[in-house]
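Heads up, one of the protein chains got dropped from this complex, but the rest are sitting where they should.
Think of it as A and B in the order they're written, each chain with its own count starting at 1.
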Amino acid sequence: MSSVRRLALAILLAVGGLSLAADWLSPASYRTQFREAPNSPPSRQHLLGTDAMGRDRFSRLLYGTRISLTLAPAAAAVSTVLGILLGGLTGYLGGAWARLGMATTDLFLSLPWLFLLITVRALLPLNVSPLTSVLITFLILGLLGWAASARVLCAASQSLRKSSFVLQARASGLHGVRLFLVHVLPNLKPVLLAQFWISIPVFILSEANLGILGLGVTEPLPSWGSLLRELEGLLSFHQEPWKLAPLILLMIVVTSFQLVLSKEETAA
Amino acid sequence: MVWKKILRRLSAMLATLLVAGLLAATLVRFAPGFDADERELDPHLNRESVQALHQSRLSEHNILAFYSNYLRNAVHGELGRSRSLDQPVLSLLRDRWPVTARLVAIGLFLAWTLALGLAISGALIRWSPYDVLGTSVSGIALCIPAAVLALLSVLLRIPGEAVVACIVFPKVYRYTRNLIGKTYSQPHITSARSRGLSEMRILLWHVFPIIGPQMAALAGISVGIAVGATVAVESLLGLPGLGQLAWQAALARDLPLLINLTLVITLVTLLANSSGDLIAEMFRSSEA
Partner (left out) sequence: MIRRLLCSAFCLLLISAGSWAQGGGELRFCLRGEPKTFDPLKVDDEPSLSIRYLTGGVLVRIDRKTQELQPELAKTWKLSKDSREITFTLRHGILFSDGTPFSVGDVAYTVERLMDPALHSSTGDAFRSGSGKVATKITGSDQISITFPASVTGLDRLFDQVAMVSAHSPHKESAVLGPFMVAEYKPGSSVLLRRNPNYWKKDTQGRQLPYLDSIHLDIQPNRDIEMLRFTRGELDIINAIDTEYFDRLASTNSKVVHDAGVSLDSEQLWFNQVNTAPIPAYKRAWFQSTNFRRAVSLAINRGDLARVVFNGHARPAVGPVSPANKFWFNAKLTSDPNDPAAALQRLQKDGFHLQNGNLLDKDGNPVEFSIVTNAGSKARERMAVLMQEDLQKIGMKVNVVPLDFPSLIERISQKFNYEAAILGFANVDLDPNGQMNIWLSSAENHAWNPLQKSPQTSWEAEIDRLMRLQASSGDPRKRKESFDRVQEIVVEQVPFIFLVNKDALSAVSPALENADPVILHPQTFWNAERLTLNSAIRASR
(Lines give C-alpha, C1' and ligand atoms only; values in the text may rest on other atoms or scores of the structure.)
Protein backbone atom coordinates (compact mmCIF):
# COMPACT_ATOMS: atom_id res chain seq x y z
CA MET A 1 0.00 0.00 0.00
CA SER A 2 1.43 3.39 -0.94
CA SER A 3 2.26 5.92 1.76
CA VAL A 4 -0.47 8.26 0.56
CA ARG A 5 -3.08 5.55 0.88
CA ARG A 6 -1.74 4.59 4.29
CA LEU A 7 -2.02 8.21 5.42
CA ALA A 8 -5.55 8.49 4.06
CA LEU A 9 -6.57 5.30 5.85
CA ALA A 10 -5.03 6.54 9.08
CA ILE A 11 -6.97 9.80 8.76
CA LEU A 12 -10.23 7.95 8.23
CA LEU A 13 -9.63 5.69 11.20
CA ALA A 14 -8.69 8.66 13.36
CA VAL A 15 -11.78 10.64 12.40
CA GLY A 16 -13.99 7.62 12.89
CA GLY A 17 -12.39 6.86 16.24
CA LEU A 18 -12.71 10.43 17.46
CA SER A 19 -16.37 10.58 16.54
CA LEU A 20 -17.10 7.30 18.30
CA ALA A 21 -15.36 8.65 21.38
CA ALA A 22 -17.40 11.85 21.29
CA ASP A 23 -19.07 11.07 24.60
CA TRP A 24 -15.66 11.15 26.32
CA LEU A 25 -13.80 13.67 24.23
CA SER A 26 -16.32 16.45 23.89
CA PRO A 27 -15.98 19.18 26.54
CA ALA A 28 -19.76 19.69 26.62
CA SER A 29 -22.97 18.17 25.36
CA TYR A 30 -23.82 19.11 21.79
CA ARG A 31 -26.94 20.83 23.07
CA THR A 32 -25.63 22.78 26.05
CA GLN A 33 -26.02 26.48 25.40
CA PHE A 34 -23.40 28.78 26.88
CA ARG A 35 -25.62 31.79 26.45
CA GLU A 36 -23.10 34.21 27.88
CA ALA A 37 -20.75 33.49 25.01
CA PRO A 38 -22.55 33.07 21.69
CA ASN A 39 -20.41 33.29 18.55
CA SER A 40 -17.26 33.34 20.61
CA PRO A 41 -13.83 32.64 19.08
CA PRO A 42 -11.72 29.59 20.04
CA SER A 43 -10.54 29.41 23.64
CA ARG A 44 -9.34 26.79 26.08
CA GLN A 45 -12.92 26.03 27.02
CA HIS A 46 -14.22 25.99 23.44
CA LEU A 47 -11.58 24.73 21.01
CA LEU A 48 -13.51 25.82 17.95
CA GLY A 49 -15.51 28.57 19.57
CA THR A 50 -19.28 28.55 19.96
CA ASP A 51 -22.11 28.90 17.50
CA ALA A 52 -24.88 31.49 17.43
CA MET A 53 -26.63 29.86 20.37
CA GLY A 54 -23.51 29.43 22.44
CA ARG A 55 -23.11 25.70 21.76
CA ASP A 56 -19.60 24.29 21.70
CA ARG A 57 -18.66 23.85 18.04
CA PHE A 58 -16.05 21.19 18.66
CA SER A 59 -18.57 19.00 20.52
CA ARG A 60 -21.12 19.46 17.79
CA LEU A 61 -18.52 18.59 15.18
CA LEU A 62 -17.64 15.34 16.95
CA TYR A 63 -21.26 14.26 17.31
CA GLY A 64 -22.15 15.48 13.85
CA THR A 65 -19.32 13.42 12.36
CA ARG A 66 -20.81 10.31 13.91
CA ILE A 67 -24.16 10.87 12.23
CA SER A 68 -22.93 12.00 8.85
CA LEU A 69 -20.10 9.51 8.59
CA THR A 70 -22.43 6.59 9.27
CA LEU A 71 -25.51 7.55 7.40
CA ALA A 72 -24.18 9.27 4.30
CA PRO A 73 -22.17 6.20 3.16
CA ALA A 74 -25.19 4.00 3.96
CA ALA A 75 -27.41 6.18 1.78
CA ALA A 76 -24.73 6.19 -0.92
CA ALA A 77 -24.71 2.39 -0.80
CA VAL A 78 -28.50 2.31 -1.24
CA SER A 79 -28.35 4.60 -4.27
CA THR A 80 -25.48 2.58 -5.76
CA VAL A 81 -27.38 -0.70 -5.38
CA LEU A 82 -30.45 0.83 -6.99
CA GLY A 83 -28.23 2.15 -9.77
CA ILE A 84 -26.93 -1.39 -10.38
CA LEU A 85 -30.40 -2.88 -10.46
CA LEU A 86 -32.10 -0.23 -12.57
CA GLY A 87 -29.14 0.68 -14.76
CA GLY A 88 -26.62 -2.10 -14.78
CA LEU A 89 -29.06 -4.99 -14.93
CA THR A 90 -31.37 -3.46 -17.53
CA GLY A 91 -28.39 -2.57 -19.69
CA TYR A 92 -27.15 -6.15 -19.41
CA LEU A 93 -30.56 -7.53 -20.37
CA GLY A 94 -30.64 -5.14 -23.31
CA GLY A 95 -33.40 -4.52 -25.86
CA ALA A 96 -36.72 -3.41 -24.49
CA TRP A 97 -35.50 -3.75 -20.90
CA ALA A 98 -32.73 -1.24 -21.52
CA ARG A 99 -35.08 1.14 -23.28
CA LEU A 100 -37.62 0.91 -20.45
CA GLY A 101 -34.92 1.35 -17.83
CA MET A 102 -33.52 4.45 -19.47
CA ALA A 103 -36.94 5.98 -20.06
CA THR A 104 -37.68 5.47 -16.36
CA THR A 105 -34.33 7.03 -15.49
CA ASP A 106 -34.93 10.06 -17.72
CA LEU A 107 -38.36 10.50 -16.20
CA PHE A 108 -36.91 10.22 -12.74
CA LEU A 109 -34.27 12.85 -13.49
CA SER A 110 -36.82 15.37 -14.74
CA LEU A 111 -39.43 15.32 -12.00
CA PRO A 112 -39.52 17.94 -9.25
CA TRP A 113 -38.82 15.65 -6.30
CA LEU A 114 -38.97 18.61 -3.97
CA PHE A 115 -42.73 18.06 -3.81
CA LEU A 116 -42.37 14.41 -2.95
CA LEU A 117 -40.10 15.40 -0.09
CA ILE A 118 -42.58 18.02 1.10
CA THR A 119 -45.31 15.38 0.98
CA VAL A 120 -43.15 12.93 2.96
CA ARG A 121 -42.71 15.59 5.62
CA ALA A 122 -46.44 16.15 5.72
CA LEU A 123 -47.10 12.44 6.16
CA LEU A 124 -44.63 12.12 9.02
CA PRO A 125 -45.80 13.05 12.51
CA LEU A 126 -44.47 16.40 13.70
CA ASN A 127 -43.08 14.83 16.86
CA VAL A 128 -40.66 12.47 15.24
CA SER A 129 -37.42 11.92 17.11
CA PRO A 130 -34.31 13.59 15.66
CA LEU A 131 -32.73 10.20 15.01
CA THR A 132 -35.78 8.88 13.16
CA SER A 133 -35.92 12.07 11.14
CA VAL A 134 -32.30 11.74 10.09
CA LEU A 135 -32.69 8.05 9.20
CA ILE A 136 -35.69 8.81 7.04
CA THR A 137 -33.86 11.71 5.40
CA PHE A 138 -30.85 9.67 4.37
CA LEU A 139 -33.06 6.79 3.24
CA ILE A 140 -34.97 9.15 0.97
CA LEU A 141 -31.72 10.56 -0.39
CA GLY A 142 -30.55 7.06 -1.15
CA LEU A 143 -33.82 6.19 -2.86
CA LEU A 144 -33.74 9.34 -4.98
CA GLY A 145 -30.03 9.50 -5.81
CA TRP A 146 -29.61 6.53 -8.16
CA ALA A 147 -30.70 7.93 -11.50
CA ALA A 148 -27.53 9.67 -12.72
CA SER A 149 -25.30 6.63 -12.22
CA ALA A 150 -27.94 4.27 -13.63
CA ARG A 151 -27.52 5.80 -17.05
CA VAL A 152 -23.78 5.43 -17.07
CA LEU A 153 -24.06 1.88 -15.70
CA CYS A 154 -26.58 1.00 -18.37
CA ALA A 155 -24.28 2.24 -21.11
CA ALA A 156 -21.36 0.32 -19.59
CA SER A 157 -23.42 -2.86 -19.25
CA GLN A 158 -24.66 -2.69 -22.80
CA SER A 159 -21.07 -2.48 -24.03
CA LEU A 160 -19.97 -5.36 -21.84
CA ARG A 161 -22.73 -7.77 -22.82
CA LYS A 162 -21.24 -7.95 -26.32
CA SER A 163 -17.63 -8.14 -25.18
CA SER A 164 -15.61 -11.23 -26.02
CA PHE A 165 -15.12 -12.49 -22.48
CA VAL A 166 -18.85 -12.32 -21.76
CA LEU A 167 -19.61 -14.15 -24.98
CA GLN A 168 -17.05 -16.74 -24.02
CA ALA A 169 -18.55 -17.14 -20.57
CA ARG A 170 -21.99 -17.52 -22.10
CA ALA A 171 -20.67 -20.13 -24.51
CA SER A 172 -19.26 -22.09 -21.60
CA GLY A 173 -22.70 -22.30 -20.02
CA LEU A 174 -22.87 -19.30 -17.70
CA HIS A 175 -26.15 -17.43 -18.00
CA GLY A 176 -28.44 -14.89 -16.43
CA VAL A 177 -27.80 -13.38 -13.03
CA ARG A 178 -24.72 -15.46 -12.38
CA LEU A 179 -23.08 -14.21 -15.55
CA PHE A 180 -23.96 -10.67 -14.55
CA LEU A 181 -22.56 -11.06 -11.06
CA VAL A 182 -19.36 -12.88 -12.02
CA HIS A 183 -18.34 -11.17 -15.25
CA VAL A 184 -20.23 -7.95 -15.76
CA LEU A 185 -20.52 -6.44 -12.28
CA PRO A 186 -16.79 -6.46 -11.46
CA ASN A 187 -16.17 -4.50 -14.66
CA LEU A 188 -18.67 -1.89 -13.55
CA LYS A 189 -16.61 -1.16 -10.46
CA PRO A 190 -15.07 2.11 -11.72
CA VAL A 191 -18.50 3.60 -12.26
CA LEU A 192 -19.95 2.12 -9.08
CA LEU A 193 -17.18 3.41 -6.88
CA ALA A 194 -17.24 6.84 -8.55
CA GLN A 195 -20.96 6.99 -7.87
CA PHE A 196 -20.46 5.92 -4.27
CA TRP A 197 -17.75 8.49 -3.47
CA ILE A 198 -19.57 11.34 -5.18
CA SER A 199 -22.80 10.55 -3.35
CA ILE A 200 -21.35 10.86 0.15
CA PRO A 201 -20.64 14.61 0.17
CA VAL A 202 -23.64 15.27 -2.07
CA PHE A 203 -25.94 13.58 0.44
CA ILE A 204 -24.32 15.36 3.38
CA LEU A 205 -24.93 18.72 1.70
CA SER A 206 -28.42 17.70 0.54
CA GLU A 207 -29.37 16.75 4.09
CA ALA A 208 -28.63 20.31 5.16
CA ASN A 209 -30.76 21.73 2.36
CA LEU A 210 -33.64 19.45 3.30
CA GLY A 211 -33.86 21.38 6.54
CA ILE A 212 -35.95 23.95 4.72
CA LEU A 213 -38.58 21.30 4.11
CA GLY A 214 -38.69 20.15 7.71
CA LEU A 215 -36.69 17.04 6.95
CA GLY A 216 -33.05 16.50 7.76
CA VAL A 217 -31.47 16.38 11.15
CA THR A 218 -33.66 18.21 13.64
CA GLU A 219 -32.44 20.43 16.43
CA PRO A 220 -30.56 20.06 18.66
CA LEU A 221 -28.86 17.09 16.94
CA PRO A 222 -25.90 18.26 14.86
CA SER A 223 -24.77 16.98 11.48
CA TRP A 224 -22.11 18.11 9.05
CA GLY A 225 -24.83 19.53 6.88
CA SER A 226 -26.27 21.72 9.63
CA LEU A 227 -22.77 22.82 10.63
CA LEU A 228 -21.99 23.71 7.03
CA ARG A 229 -25.07 25.89 6.89
CA GLU A 230 -23.27 28.24 9.27
CA LEU A 231 -20.97 29.12 6.40
CA GLU A 232 -23.77 30.68 4.41
CA GLY A 233 -23.42 33.96 6.23
CA LEU A 234 -19.65 33.90 6.39
CA LEU A 235 -18.56 36.89 4.37
CA SER A 236 -15.05 37.25 5.66
CA PHE A 237 -13.48 33.82 5.93
CA HIS A 238 -10.20 35.17 7.17
CA GLN A 239 -11.83 36.82 10.21
CA GLU A 240 -13.48 33.67 11.54
CA PRO A 241 -11.48 30.79 10.02
CA TRP A 242 -12.48 28.39 12.81
CA LYS A 243 -15.96 28.27 11.30
CA LEU A 244 -14.43 26.49 8.32
CA ALA A 245 -13.56 23.47 10.47
CA PRO A 246 -16.55 21.31 9.37
CA LEU A 247 -15.85 22.09 5.72
CA ILE A 248 -12.17 21.26 6.04
CA LEU A 249 -12.97 18.04 7.87
CA LEU A 250 -15.47 17.04 5.19
CA MET A 251 -12.92 17.75 2.46
CA ILE A 252 -10.26 15.71 4.24
CA VAL A 253 -12.59 12.76 4.82
CA VAL A 254 -13.96 12.73 1.26
CA THR A 255 -10.50 13.03 -0.27
CA SER A 256 -9.20 10.31 2.05
CA PHE A 257 -12.02 7.97 1.02
CA GLN A 258 -11.17 8.56 -2.60
CA LEU A 259 -7.45 8.01 -2.05
CA VAL A 260 -7.88 4.82 -0.04
CA LEU A 261 -9.83 3.05 -2.74
CA SER A 262 -8.46 4.80 -5.83
CA LYS A 263 -6.60 1.63 -6.78
CA GLU A 264 -9.85 -0.37 -6.69
CA GLU A 265 -11.52 2.08 -9.02
CA THR A 266 -8.98 1.56 -11.76
CA ALA A 267 -8.04 -2.09 -11.17
CA ALA A 268 -8.68 -4.34 -14.12
CA MET B 1 -34.75 0.99 -40.81
CA VAL B 2 -33.03 4.12 -39.61
CA TRP B 3 -36.26 6.10 -39.99
CA LYS B 4 -38.11 3.45 -38.02
CA LYS B 5 -35.57 3.76 -35.23
CA ILE B 6 -35.80 7.55 -35.20
CA LEU B 7 -39.59 7.45 -35.20
CA ARG B 8 -39.61 4.94 -32.35
CA ARG B 9 -37.23 7.07 -30.36
CA LEU B 10 -39.27 10.23 -30.95
CA SER B 11 -42.46 8.45 -29.92
CA ALA B 12 -40.79 7.24 -26.73
CA MET B 13 -39.60 10.77 -26.03
CA LEU B 14 -43.04 12.22 -26.54
CA ALA B 15 -44.61 9.61 -24.29
CA THR B 16 -41.99 10.31 -21.60
CA LEU B 17 -42.63 14.05 -21.93
CA LEU B 18 -46.38 13.66 -21.49
CA VAL B 19 -46.01 11.32 -18.53
CA ALA B 20 -43.47 13.66 -16.93
CA GLY B 21 -45.83 16.60 -17.21
CA LEU B 22 -48.69 14.67 -15.67
CA LEU B 23 -46.58 13.24 -12.85
CA ALA B 24 -45.12 16.64 -12.06
CA ALA B 25 -48.56 18.19 -12.02
CA THR B 26 -49.78 15.44 -9.70
CA LEU B 27 -46.82 15.87 -7.35
CA VAL B 28 -47.41 19.61 -7.14
CA ARG B 29 -51.16 19.32 -6.81
CA PHE B 30 -51.03 16.90 -3.89
CA ALA B 31 -48.05 18.44 -2.12
CA PRO B 32 -48.86 20.29 1.11
CA GLY B 33 -49.38 24.01 0.75
CA PHE B 34 -50.91 23.84 -2.72
CA ASP B 35 -53.95 25.86 -1.71
CA ALA B 36 -52.05 28.10 0.67
CA ASP B 37 -51.30 31.71 -0.08
CA GLU B 38 -49.26 33.91 2.22
CA ARG B 39 -51.75 36.70 1.67
CA GLU B 40 -54.08 34.73 3.92
CA LEU B 41 -51.97 35.87 6.84
CA ASP B 42 -52.59 39.55 6.02
CA PRO B 43 -54.99 40.81 8.73
CA HIS B 44 -56.23 43.56 6.40
CA LEU B 45 -57.88 41.11 4.03
CA ASN B 46 -61.53 40.44 4.80
CA ARG B 47 -63.29 37.08 4.64
CA GLU B 48 -64.53 37.54 1.09
CA SER B 49 -61.02 38.28 -0.15
CA VAL B 50 -59.58 35.23 1.60
CA GLN B 51 -62.33 33.10 0.09
CA ALA B 52 -61.59 34.60 -3.31
CA LEU B 53 -57.96 33.50 -2.87
CA HIS B 54 -59.12 29.93 -2.28
CA GLN B 55 -61.59 30.06 -5.19
CA SER B 56 -58.86 31.17 -7.59
CA ARG B 57 -57.23 27.76 -7.28
CA LEU B 58 -60.35 25.68 -7.89
CA SER B 59 -59.67 25.24 -11.60
CA GLU B 60 -56.43 23.46 -10.71
CA HIS B 61 -57.97 20.95 -8.30
CA ASN B 62 -58.92 18.38 -10.93
CA ILE B 63 -55.48 17.60 -12.21
CA LEU B 64 -56.53 15.47 -15.20
CA ALA B 65 -58.90 18.14 -16.45
CA PHE B 66 -56.29 20.83 -15.86
CA TYR B 67 -53.58 18.90 -17.65
CA SER B 68 -55.67 17.97 -20.69
CA ASN B 69 -56.82 21.57 -20.95
CA TYR B 70 -53.22 22.69 -20.74
CA LEU B 71 -52.14 20.31 -23.51
CA ARG B 72 -55.00 21.43 -25.73
CA ASN B 73 -53.95 25.06 -25.33
CA ALA B 74 -50.25 24.30 -25.60
CA VAL B 75 -50.77 22.86 -29.07
CA HIS B 76 -51.93 26.37 -30.06
CA GLY B 77 -48.95 28.01 -28.40
CA GLU B 78 -50.81 29.09 -25.27
CA LEU B 79 -48.80 27.95 -22.24
CA GLY B 80 -50.95 29.51 -19.56
CA ARG B 81 -50.37 32.28 -17.06
CA SER B 82 -48.12 32.23 -14.02
CA ARG B 83 -50.14 32.61 -10.83
CA SER B 84 -47.29 33.95 -8.72
CA LEU B 85 -45.91 36.44 -11.25
CA ASP B 86 -49.15 37.19 -13.10
CA GLN B 87 -47.44 37.02 -16.49
CA PRO B 88 -47.83 34.74 -19.51
CA VAL B 89 -45.64 31.67 -19.10
CA LEU B 90 -44.44 31.87 -22.70
CA SER B 91 -42.99 35.33 -22.23
CA LEU B 92 -41.36 34.29 -18.94
CA LEU B 93 -39.68 31.32 -20.61
CA ARG B 94 -38.67 33.36 -23.62
CA ASP B 95 -37.09 36.12 -21.51
CA ARG B 96 -35.21 33.80 -19.20
CA TRP B 97 -33.97 30.84 -21.19
CA PRO B 98 -30.92 32.65 -22.64
CA VAL B 99 -29.51 33.24 -19.14
CA THR B 100 -29.82 29.57 -18.22
CA ALA B 101 -28.60 28.35 -21.61
CA ARG B 102 -25.49 30.46 -21.23
CA LEU B 103 -24.84 29.27 -17.70
CA VAL B 104 -25.27 25.63 -18.69
CA ALA B 105 -23.27 25.82 -21.90
CA ILE B 106 -20.27 27.67 -20.52
CA GLY B 107 -20.43 25.83 -17.19
CA LEU B 108 -20.37 22.46 -18.96
CA PHE B 109 -17.58 23.52 -21.27
CA LEU B 110 -15.41 24.62 -18.34
CA ALA B 111 -16.26 21.53 -16.27
CA TRP B 112 -15.51 19.06 -19.06
CA THR B 113 -12.35 20.86 -20.11
CA LEU B 114 -11.00 20.73 -16.58
CA ALA B 115 -12.21 17.18 -15.91
CA LEU B 116 -10.90 15.72 -19.16
CA GLY B 117 -7.70 17.70 -18.89
CA LEU B 118 -6.97 16.41 -15.39
CA ALA B 119 -8.09 12.84 -16.11
CA ILE B 120 -6.21 12.45 -19.39
CA SER B 121 -3.07 14.16 -18.18
CA GLY B 122 -3.18 12.02 -15.06
CA ALA B 123 -3.38 8.87 -17.15
CA LEU B 124 -0.56 10.00 -19.43
CA ILE B 125 1.76 11.33 -16.78
CA ARG B 126 1.22 8.31 -14.52
CA TRP B 127 2.58 10.13 -11.50
CA SER B 128 0.66 9.41 -8.30
CA PRO B 129 1.14 12.86 -6.67
CA TYR B 130 -0.56 14.30 -9.75
CA ASP B 131 -3.46 11.91 -9.30
CA VAL B 132 -3.63 12.84 -5.63
CA LEU B 133 -3.81 16.49 -6.67
CA GLY B 134 -6.69 15.82 -9.06
CA THR B 135 -8.50 13.77 -6.45
CA SER B 136 -8.04 16.49 -3.85
CA VAL B 137 -9.21 19.28 -6.14
CA SER B 138 -12.34 17.36 -7.12
CA GLY B 139 -12.94 16.31 -3.51
CA ILE B 140 -12.73 19.91 -2.35
CA ALA B 141 -15.09 21.14 -5.07
CA LEU B 142 -17.58 18.40 -4.19
CA CYS B 143 -17.69 19.43 -0.55
CA ILE B 144 -18.35 23.14 -0.87
CA PRO B 145 -22.05 23.97 -0.49
CA ALA B 146 -23.63 25.81 -3.41
CA ALA B 147 -24.46 28.78 -1.18
CA VAL B 148 -20.80 29.14 -0.21
CA LEU B 149 -19.71 28.79 -3.84
CA ALA B 150 -22.14 31.56 -4.75
CA LEU B 151 -20.80 33.79 -1.99
CA LEU B 152 -17.24 33.10 -3.07
CA SER B 153 -18.11 33.94 -6.65
CA VAL B 154 -19.49 37.31 -5.55
CA LEU B 155 -16.53 37.92 -3.23
CA LEU B 156 -13.99 37.12 -5.91
CA ARG B 157 -16.13 38.55 -8.76
CA ILE B 158 -16.23 35.26 -10.61
CA PRO B 159 -19.16 34.72 -12.99
CA GLY B 160 -21.97 32.28 -12.25
CA GLU B 161 -20.79 30.00 -15.07
CA ALA B 162 -17.74 29.15 -12.97
CA VAL B 163 -20.00 28.16 -10.08
CA VAL B 164 -21.94 25.80 -12.34
CA ALA B 165 -18.62 24.41 -13.56
CA CYS B 166 -17.49 23.85 -9.94
CA ILE B 167 -20.65 21.88 -9.25
CA VAL B 168 -20.44 19.74 -12.40
CA PHE B 169 -16.66 19.22 -12.60
CA PRO B 170 -16.07 16.89 -9.62
CA LYS B 171 -18.85 14.54 -10.70
CA VAL B 172 -17.60 14.38 -14.29
CA TYR B 173 -13.97 14.11 -13.23
CA ARG B 174 -14.45 11.15 -10.91
CA TYR B 175 -16.22 9.00 -13.51
CA THR B 176 -13.85 10.10 -16.27
CA ARG B 177 -10.75 9.49 -14.23
CA ASN B 178 -11.92 6.00 -13.24
CA LEU B 179 -12.96 5.01 -16.75
CA ILE B 180 -9.75 6.28 -18.34
CA GLY B 181 -7.61 4.84 -15.56
CA LYS B 182 -9.25 1.44 -15.79
CA THR B 183 -8.91 1.32 -19.57
CA TYR B 184 -5.24 2.24 -19.37
CA SER B 185 -4.67 -0.70 -17.05
CA GLN B 186 -5.98 -3.13 -19.70
CA PRO B 187 -3.43 -5.53 -21.24
CA HIS B 188 -3.98 -4.30 -24.81
CA ILE B 189 -2.75 -0.82 -23.82
CA THR B 190 0.48 -2.28 -22.45
CA SER B 191 0.79 -4.21 -25.68
CA ALA B 192 0.20 -1.06 -27.75
CA ARG B 193 2.83 0.83 -25.79
CA SER B 194 5.32 -1.96 -26.20
CA ARG B 195 4.80 -1.79 -29.97
CA GLY B 196 5.81 1.87 -29.83
CA LEU B 197 2.49 3.55 -30.44
CA SER B 198 2.38 7.19 -29.37
CA GLU B 199 0.34 8.15 -26.32
CA MET B 200 -1.99 10.32 -28.42
CA ARG B 201 -2.65 7.43 -30.79
CA ILE B 202 -3.29 5.08 -27.87
CA LEU B 203 -5.67 7.61 -26.34
CA LEU B 204 -7.60 8.27 -29.53
CA TRP B 205 -7.69 4.76 -31.00
CA HIS B 206 -7.56 2.43 -28.06
CA VAL B 207 -8.95 4.23 -25.05
CA PHE B 208 -11.73 6.53 -26.28
CA PRO B 209 -13.51 3.88 -28.36
CA ILE B 210 -13.77 1.65 -25.28
CA ILE B 211 -15.00 4.29 -22.88
CA GLY B 212 -17.00 6.11 -25.57
CA PRO B 213 -20.43 4.72 -24.64
CA GLN B 214 -20.04 5.50 -20.93
CA MET B 215 -18.60 8.95 -21.65
CA ALA B 216 -21.48 9.70 -23.99
CA ALA B 217 -23.93 8.65 -21.29
CA LEU B 218 -22.01 10.76 -18.79
CA ALA B 219 -22.17 13.75 -21.13
CA GLY B 220 -25.92 13.42 -21.27
CA ILE B 221 -26.13 13.17 -17.49
CA SER B 222 -23.87 16.16 -17.00
CA VAL B 223 -26.35 18.32 -18.88
CA GLY B 224 -28.98 17.32 -16.33
CA ILE B 225 -26.61 18.04 -13.46
CA ALA B 226 -25.81 21.47 -14.90
CA VAL B 227 -29.47 22.31 -15.39
CA GLY B 228 -30.15 21.24 -11.80
CA ALA B 229 -27.27 23.39 -10.60
CA THR B 230 -28.79 26.48 -12.22
CA VAL B 231 -31.66 26.39 -9.73
CA ALA B 232 -29.32 27.01 -6.83
CA VAL B 233 -26.87 29.27 -8.68
CA GLU B 234 -29.47 31.58 -10.22
CA SER B 235 -31.48 31.83 -7.00
CA LEU B 236 -28.41 32.64 -4.92
CA LEU B 237 -26.84 35.07 -7.38
CA GLY B 238 -30.10 36.71 -8.41
CA LEU B 239 -29.69 35.77 -12.07
CA PRO B 240 -33.00 35.94 -13.94
CA GLY B 241 -32.94 32.51 -15.54
CA LEU B 242 -35.18 29.45 -15.65
CA GLY B 243 -33.58 28.02 -12.51
CA GLN B 244 -34.54 31.03 -10.42
CA LEU B 245 -38.01 30.84 -11.95
CA ALA B 246 -38.29 27.16 -11.03
CA TRP B 247 -37.39 27.86 -7.40
CA GLN B 248 -39.88 30.74 -7.13
CA ALA B 249 -42.55 28.63 -8.79
CA ALA B 250 -41.90 25.74 -6.39
CA LEU B 251 -42.20 27.99 -3.33
CA ALA B 252 -45.40 29.51 -4.66
CA ARG B 253 -46.82 26.15 -5.87
CA ASP B 254 -47.35 27.84 -9.23
CA LEU B 255 -48.81 24.91 -11.16
CA PRO B 256 -48.94 26.40 -14.69
CA LEU B 257 -45.33 27.52 -14.44
CA LEU B 258 -44.10 24.28 -12.87
CA ILE B 259 -45.66 22.08 -15.53
CA ASN B 260 -44.02 24.10 -18.27
CA LEU B 261 -40.65 24.13 -16.55
CA THR B 262 -40.83 20.39 -15.96
CA LEU B 263 -41.55 19.82 -19.62
CA VAL B 264 -38.63 22.03 -20.63
CA ILE B 265 -36.28 20.22 -18.25
CA THR B 266 -37.57 16.82 -19.38
CA LEU B 267 -37.08 17.77 -23.00
CA VAL B 268 -33.53 18.95 -22.38
CA THR B 269 -32.77 15.79 -20.37
CA LEU B 270 -34.26 13.55 -23.05
CA LEU B 271 -32.42 15.28 -25.88
CA ALA B 272 -29.13 15.18 -23.98
CA ASN B 273 -29.48 11.55 -22.96
CA SER B 274 -30.78 10.45 -26.34
CA SER B 275 -27.85 12.12 -28.03
CA GLY B 276 -25.61 10.30 -25.57
CA ASP B 277 -27.31 7.01 -26.41
CA LEU B 278 -26.93 7.61 -30.14
CA ILE B 279 -23.24 8.36 -29.81
CA ALA B 280 -22.84 5.29 -27.59
CA GLU B 281 -24.49 3.14 -30.23
CA MET B 282 -22.19 4.57 -32.87
CA PHE B 283 -19.19 3.62 -30.72
CA ARG B 284 -20.54 0.12 -30.18
CA SER B 285 -21.30 -0.48 -33.82
CA SER B 286 -17.83 0.78 -34.84
CA GLU B 287 -16.32 -1.62 -32.31
CA ALA B 288 -18.34 -4.48 -33.78
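Definition applied: a residue touches a chain if its C-beta (ideal position, glycine included) is under 8 Å from a C-beta of that chain, and two chains touch if they have at least 3 such contacts.
Keep in mind it's a predicted model, so treat the numbers as computed, not measured.
Q: Per the definition of touch given earlier, which of B:L85, B:L124, B:V137 or B:L197 contacts the omitted chain?
A: B:L85
Q: For the chain left out of this view, which of B:D95, B:E199 or B:E281 touches it?
A: Only one listed residue reaches the unshown chain, and that is B:D95.
Q: Can you work out which residue in B:M1, B:L41, B:L58 or B:M200 touches the chain that's missing from view?
A: If we include the chain that is not displayed, B:L41 is the one touching it.
Q: Determine which one of B:A15, B:L64 or B:L155 touches the chain that has been left out.
A: With B:A15, B:L64 or B:L155 as choices, the missing chain is touched by B:L155.
Q: Of A:L9, A:M53 or A:L116, which residue touches the hidden chain?
A: Candidates A:L9, A:M53 or A:L116; residue touching the omitted chain: A:M53.
Q: Given the full complex, what residues of chain A touch the hidden partner chain?
A: Residues of chain A in contact with the hidden chain: 31, 33, 35, 38, 52-54, 118, 121-122, 126-128, 130, 211-214, 218-220, 232-233, 235.
Q: Mind pulling the chain B residues that touch the left-out chain?
A: On the chain B side, contact with the omitted chain comes from 32-50, 52-53, 84-87, 92, 95-96, 147, 150-151, 154-155, 235-241, 244-245, 248, 251-253.
In this text, only the chains that are shown with their structure count from here on.
Q: State, to the nearest whole Å, the distance from the C-alpha centre of chain A to the C-alpha centre of chain B.
A: Chain A and chain B have C-alpha centres separated by 20 Å.
Q: Given the complex with chain B, which residues does chain A contribute to the contact?
A: 2, 4, 99, 102-103, 105-107, 109-116, 118-119, 121-122, 148, 151-152, 154-156, 158-159, 162, 189-191, 193-195, 197-198, 201-202, 205, 208, 228-229, 231-232, 234-235, 247, 250-251, 254-255, 258-259, 262, 265-268
Q: Flag every residue of chain B that touches chain A in the complex, lowest number first.
A: Per the touch definition, chain B meets chain A at residues 12, 15-16, 19-20, 23-24, 27-28, 30-33, 128-129, 131-132, 135-136, 138-140, 142-148, 151, 155, 170-171, 174-175, 177-179, 181-182, 184-187, 210, 213-214, 216-218, 220-221, 224-225, 246, 250, 258, 262, 265-266, 269-270, 273, 276-277, 280, 283-284, 287-288.
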